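Apart from one protein chain that is not included, each protein chain of the complex appears where it belongs.
Per-chain numbering from 1; labels A and B assigned in written order.
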Amino acid sequence: MSAVAWPRPGRALPGRWRPGRAAAWGLAAAVPLAFLGVFFALPVVGLVARGFWTDGALDLSGFADVMSRPHTWRVIGITLGQATVGTAVAVVLGVPGAHLLYRTRFRGQGLLRGLVAVPFVLPTVVVGVAFRSVLGGNGPLAFLGWDGTFAGVVAALVFFNYTVVVRTVGAFWAGLDPRTEQAARALGASPARAFWSVTLPALAPGIASAASIVFLFCATAFGVVLVLGGVGYGTVETEIWVQTTQFLDLRAAAVLSVVQLVVVTAALWVAGHARRRREQALTRVPEAVPPLALRGPQAKAGDRWAAGVTGAVIVVLLGLPMASLVVRSLHTRDGWGLGNYAALDRRGFGLGASGWEAAATSLRVAVDATLIAVVVAGLVALIASRRPRTRGLRRAVGALDAVVMLPLGVSAVTVGFGILITLNRPFGLDLDLRASPMLLPIAQAVVAVPLVVRTVLPVLRAIDTRLHEAAAVLGASPFRVLRHVDWPVAARSLGLAVGLAFAVSLGEFGATSFLVRPESPTLPVLIYRLIGRPGADNLGTAMAASVLLAGLTAVVMALAERLRGTQGSDV
Amino acid sequence: MHRRITVAALAVGALALAGCSTTQPSSSPSGSASDSASGGTVVLVTHDSFALPDDLISQFESDTGLTLDVRTQGDAGSMVNQLVLTKDAPIGDAVFGIDNTFASRAIDAGVLAPYRATLPAGADQYVVGDSGDLSPVDVGDVCVNADVTWFADHDLPVPQTLEDLTKPEYKGLLVVENPATSSPGLAFMLATVGAFGADGWQAYWQKLVDNKVDVAASWSDAYYVDFSGPSSDGDKPLVVSYASSPPYEVPDGAETAPTTALLDTCFRQVEYAGVLAGAKNPDGAKKVVDWLLSPAVQAAIPESMYVYPVDSSVQLPESWVQFAPMADKPYTVAPADIAANRDAWLKAWTDLVVG
Partner (left out) sequence: MSGDLAVRDLVVLYRDDDGSVATAVDHLDLDVATGEVVALLGPSGSGKSSLLRAVAGLEPAAAGRITWDGEDLAGVPAHRRGFGLMFQDGQLFGHRDVAGNVAFGLQMQRVPARERAERTRELLDLVGLAGFAHRAVSTLSGGERQRVALARSLAPRPRLLLLDEPLSALDRALRERLADEVREALVATGTTALFVTHDHDEAFAVADRIAVMDLGRLLQVDTPPRLWQSPATRRVAEFLGYEAFVADDGGPVARALAAGVARDGGGAPLLAVGPASLEVADDGPLVATVRAAGFRRGVVELAADVEGVGEVTLVERTAGRSGAGDLPRPGTSLRLRPVAGGVARVG
């Protein structure tokens, strides 16, 4: 009895309104809102407003003008088509991958998980060269005739985003109770039937999460569209870039930005709707993952399918372009060899840094960006996973959930230019943020936040509220409920989230090219500089640096995977 | 309750921690400590191809007592547009890298403060406008490059002129860059404007289109994927590139270059430096412009930025002398004409070539 000393009930505050608690939640909401407000909303609104402001007056005639051009509608059509098809293909190919890599186990799985993540971080300029080497002219897949076509762009988009589907769906699937599927099997459903009627619907929140992210990535893809789409192939994103950076037609850019925002918001609304319909409290019983069964009496048709599809994707879609990278990295002016890798050690004229130094810079920036992203996104996910009692607060939580996705759907050019014109005196403060070295990791974090939220949130949401209640009546304060119930469960997905955030930061180029210091370039910036120079040496070194970036990513992702095991425990 | 607040405090703390952890620039001395110790900081805004050896920068800093803070702002077009947008609160003191296709836009927008630097020998021919806002620093010729080996293998003479490119024997052999998304692409389009006039260039392009010209999005795309030269695997022996490209394809010790620039197809790009209007450190900015025109920097320009110095007295690298001569009579278009017509020409080009 000695240890049990219940507080006298009267000690707590009377009434239901607890100011401390409200303040804590308010602060938790204020941090991400302030972050996104200053570094995302303010710049975007600032630049768009500039486009609608002529001679000191609001002028919306740009809408009528831009929207009456047939070209604009063609661009919108291409954008939607490309994003829809890209997302659909990525999901169809990614779900078997999620099964193979997260619902079975086999030797070399960790390596494979890292490998599929590599395309995600490769700079588009490198991917453009790699893809065109495969699809165009003398490439091994030239017979497809995909060079400079819609199909080529879609293939590259799937190449980039495959890992997003595999990881997001995989993280969700790993926590799904397999017994419902077993129950369906016991009720006489074939494995395929059980998958279609039980597992797939249960996976819907994870798939919707992944699809919404991939859709945004596809709709706002830039470099890869420019390189692979061929001339005349334009999307809203490339149009905004051209209008802003080449023509300085802010009016047209602002109209297109609004169009982009509408498209993105609509996509998010649809995805959110699909997600909410399914994202209820699931019983999530993590169970020992069965070994991959391809042969013998234990062979599973599902495993075979997953292995077949995923094998083909990895070899053809991911493997060929990456292999062409490696081959080119071994090609020097004097024949085959490792000369390009040796060159990573040298500081070329004006490159600012050697390959290794750039890699170190990339890692440092990525650590900061990941830290920021995880803190901000963690708070967002935490708040968005709550179900407040009042309808107003519930709506606010839903809005936060949606708003945080917007950075994925807004052009990096808009943000980059917006930062320059708004952050010299943000909110009238005499504080020129444009020169801050923190802008780089912050800009990368802004892009990573939605990914982390989308990875962690479904897992948090799937925790039964009664589990919180059980902990509360056992004497756990709200903080300790977070610490002992939500955290151990969320930590399982945090490894994945950290990996994704890190990958985003390592590969980010759009915003980075505006913000990076020339004397300390990141690896993608170095690659971009190298590939902008003539000669086999420069190209070879660029390719070697790309292989280094790819390797770095694979290692980081593999390490992040390990985080799952250790942080998942709650001791 | 205090525990809940701790979470949020931790979050804020983590952000602050991130701020002072790994990204603190070690080599980017924009801090106030160095300001007080020396003549202050001068911020040079430039494009992402800017590059100069570290020791030259150190030399500049020790000579002037200034700290040079270099900020790259995307490609040349992006940079100029950013300067236009931020002219009320400039992002730096000096600018380098405004080229002759954007010069008039920058001058007309009032981005620059007048500064007439002392120009080196040979630079006068590139001066733009009469205000002296911009000082020419380097020049580069954008020319069609040819894969000499390919032409030898196919028993075809290497084409020489723009007109040659429309001949049937060169059908399907040329790849150019999209002028809307690529700086050499724009330069080549301007070469045709210079060659055939504002009225005739579109007819020329129609012939190129009929002769199956290929269009790539960027220089690296065209040069490394489509071009058949030694460092690429493509199937096009003709590509729009720079007069300075051939030396980098020459194997060590070789006497002849495997590629060559067609010097009758060139457009000359000129890059300028200037002092930004509203600069916090205008005197420092002037010193930066002078420094860029100094013999040491001019001599370093070829190997650092792959362009030619404006200073005609500077000794070029040997490989350049041998394999990268400049065009005698490059095509030119007046910067004012470019500023006035750029958008219309691009639209016309797009309608014509893209359809």
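One rule holds for everything that comes next: a contact is a pair of C-beta atoms (placed from the backbone, for glycine too) under 8 Å apart; a residue touches a chain by one contact, two chains touch by 3 or more.
Since this is a predicted model, take the numbers as computed values, not measurements.
Under the definition given at the start, what are the shown partners of the omitted chain?
By the stated touch criterion, the chain not on view contacts A.
Which residue, A:304, A:364 or A:480, contacts the hidden chain when the whole complex is considered?
Only one of A:304, A:364 or A:480 touches the chain omitted from view, namely A:480.
Who touches the missing chain here, A:261, A:294, A:326 or A:472?
A:472
Just name the one of A:98, A:112, A:153 or A:489 that touches the chain not displayed here.
A:489
Mind listing the chain A residues that contact the chain we can't see here?
Considering the whole complex, chain A reaches the absent chain at 1, 3-16, 18, 284-287, 389, 391, 464, 466-467, 469-478, 480-481, 484-485, 488-489, 568-570.
The rule is short, and it goes like this: only the chains that are shown with their structure count from here on.
Please report how many Å separate the Cα centroid of chain A from that of chain B, as a whole number.
33
Across the complex, what residues on chain B touch chain A?
Of all residues in chain B, those touching chain A are 1-8, 11-12, 14-15, 17-19, 21-25, 27-28, 30, 43, 46, 48-54, 69-75, 77-78, 81-82, 84-86, 89, 91, 105, 178, 180-181, 215-221, 223-226, 230-236, 241-242, 244-245, 248-249, 251-252, 300, 303-306, 343, 346, 350, 353-355.
Give the list of chain A residues in touch with chain B in this complex.
18, 20-21, 23-25, 27-28, 31, 35, 50, 125, 128-129, 132-133, 136-138, 226-227, 229-232, 238, 242, 244-248, 250, 333-334, 347, 349-352, 364-365, 367-368, 371-372, 375-376, 378-379, 413, 416-417, 420-421, 424-425, 432, 434-435, 437-438, 440-441, 477-480, 482, 513-514, 516-520, 525, 528-529, 531-540
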